[in-house]
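With one protein chain removed, the remaining protein chains of the complex are shown where they sit.
Letters A and B mark the chains in the order given here, with residues in each chain numbered from 1 onward.
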Amino acid sequence: MRRVAIIGAGMTDFRSMLPMTSPEMIRLAVKRCLDDCGGLSIRYVDGVLATSAPDAFDGYHDKGAIAVEAAGAIGKPITRVFVGGGSGVAAGVAGWYHVASGAFDTLLVVAWEKMSHPYPHAQKLFQTIFDPVLEKPLGPNLIWIFALEMMRYMEAHRLKKELIAEVAVKNKRNALDHPYSQLGGRITVDDVLNSEIMVWPVNRLDISPTSDGAVALLLASEEAAKRLTDNPVWLDGVATCLDSQFWTCRDLTYPYYVYLAAQRAFRMAGVTAPLKQIDVWEPYDPFTYKELHHLDGLVGKPGIAPKLLAEGQLERDGDCPTSPSGGLLGVGNPIAAAGLMKVAELYWQLSGRAGKRQVPDAEIGVAQAWGDLMQVGTVVVCRR
Amino acid sequence: MTAKVLRYGSEQLEGLPEAFSELLKRATDEVSSGRESSWAKAVSEFNERVPDMSFTSLLVLPWLFDFRYRRSTGEAIARFLEGLKDARIIGTNCESCGRVFIPPRSFCEICFKRVRTFIEHNGFGEVATYSVAHIGTNPKEKLPRPEVVAVIWFEGTKVTRPNSNYVFHAGGLMHRLGEVEPSEVSIGMRVRPVWRSREQRRGDITDILYFAPVR
Partner (left out) sequence: MRRVLVVGLGEFSPRARETDLEIREMTFEAAERAFLDADMTPDDVQGVVSSGLDFNEGVSITDSFTPDQMGGRLKFNMLVSGDALEAVYHAFMMVKSGLLDVVVVDGHAKPSEIENYRDVLRGSLDPYCTRPLGLDPYVIAGLEARAFLARSGLPATVLSRIAVKNINRAALIGAPYGERVIVEDIEADDFLYAPLKERHVAKFSDYAGAIIMASEDAVAVSDRCVELVAVENSGLSSTPHFWLRDWGRARWVRSALDRIRSKHKVVTEGVDLVEVTEFFAHQELMIASELGVDAGATADERTTPVFNPSGGCLGNGNSLTASGMRAFIAAVKQLRGEAGPVQRKDAHRGLVVSMHSEISDIGSVALLQGVGE
């Protein structure tokens, strides 16, 4: 098994209505990524692994096939993976086996999303996710089903909205230090509680924004990494895990699939006591409660995350800093790109380039994303 | 389909989505109704809201997807939908692991075997979880009355993990709750289906109007 390194990262602003087409966003993210590797020429890149969430957003059928020129893949391998919201981190997983298998010495991983295209709103497209016979006739909104999960989670651990709202406060504050963020800000718990109720218990400020954006990472084999950088970050553990598609037949209290994925990734990376060993956590936070729900799964203890939150341990200077980037709630949520942004954050944190967001002495980090019908967990573990 | 050139500055980007979405609404309404006349007016209104002080030109091109599918349901779901027409809830039963599937499936993903035994359920169930929707598919439009949405687990179908309350499997559906105020709903509440009248039932999931509390 070859060791795989992340040797560069680049991203565009995350914004609603970025005045760029998807290929233009991809190109900008790739350029910034190569600049980050000391202006490496695209000629030295062996291939591209692309990811982007539903085809419907960009308004392209088979949208992976739009990236060939923009990602510099002419005459090189280019394929696209896609596991719903879990795609961004899944791209890290897929990137890993591209390089570890010996097939690639260097690989660009690109993720993008153009969510401001759809009219009247992205939810109209999200509706196509539901079962066309059993669910779509009810006229659902994707927020409905997350509200169902949030309620089940709150009930199981007797959680108050006041506590969960702290996640939004923390992540939006963290995002103030992120140069590409969309929704950084100082807000209060009351702001969250008083924001419009969308689907109880989800208020508007519990939800991450819809965004456009692209992120690119450059991966390299150990040998290539030594040649190309002095400051690699090692991608040491990767895993995904998918639960059943029949989500109404499952208990939503605990993301068991995230737990299994995390266990596999930790084992691969030699992490035996995650709470002790891991310095930076980037759990997937499209909704406030999701950060806690996922942290429960990553740590492997149902209900532990709200306790850590109440103790203030999830702050950047706490014992278990989560989403120091600002997460999806603060930086923005261009679905697949948001997941890869979390992997990029591990790279910046562990290579000591996170600027004002820097968690001191960070050595090991974990990033996770989640998607499909509350169904898939994707996890990567990185090490300095 | 014609392309219209709009110009705006990046300074306006933050306020843009709303104005833009209104414009697009006009545009797509025009396209779908075959009228083009008020398009120019919509553009000029848009330009007033987002003054043109721009170095950026954007081409805005409305297009509609019209992809149509005809999906076969397979035998299991076909029998389920037929059952709904008769106000009956049909499921299947895996003879290998004993789990009951509502809605029915033709295979068991755990035993990896075909499932052929159809059963009928009395429709009574419990609220596994619920939420109160203030919006429908369009998040910008408030529903006239908030709706209670719930996952219903059917009685006698729950399988829990050993030594835990974690439900490994249950026959379950997402649906609405009715005859109940949002504040009265609780997890675990016993419910039953309320059906459309016989003449109105068509063999789809909305033949169940909603689930109501058993009082």
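We take it that a contact is a pair of C-beta atoms (placed from the backbone, for glycine too) under 8 Å apart; a residue touches a chain by one contact, two chains touch by 3 or more.
Fair warning: this is a prediction, and the values are worked out from it, not measured in the lab.
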Worksheet, complete the sentence: Among the displayed chains, the hidden one touches A, B
Worksheet, complete the sentence: By the document's definition of touch, the residue of A:5, A:33, A:93 or A:134 touching the omitted chain is A:93
Item to complete: Using the definition of touch stated at the top, determine which of B:71, B:145 or B:215 touches the missing chain.
Response: B:71
Item to complete: Over the whole complex, note the residues of chain A touching the chain we left out.
Response: 1-2, 23, 48, 53-56, 59-70, 73-84, 90, 93-94, 96-98, 100-103, 125-126, 128-129, 131-132, 238-246, 256-257, 260, 264, 371-373, 375-376
Fill in: Residues of chain B (touch criterion as defined above) contacting the omitted chain
1, 3, 59, 61, 63, 65-75, 77, 106-107, 109-110, 112, 114
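Convention: only the chains that are shown with their structure count from here on.
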Response to the item:
dist(centroid_CA(chain A), centroid_CA(chain B)) in Å evaluates to 25
Worksheet, complete the sentence: Contacts from chain B onto chain A in the complex sit at residues 10, 13-14, 16-17, 20-21, 24-25, 28, 56, 58, 62-63, 65, 69, 71, 73, 77, 81, 101, 103, 105, 109, 128-140, 146, 149-151, 166-176, 182, 187, 204-206
Discussion item. Show me the residue ranges of chain A that touch chain B in the complex, using the header's touch definition.
Written reply: 15-19, 56, 59, 116, 119-121, 123-124, 127, 132-135, 137-141, 143-145, 147-152, 155, 196-202, 244, 246, 248-254, 256
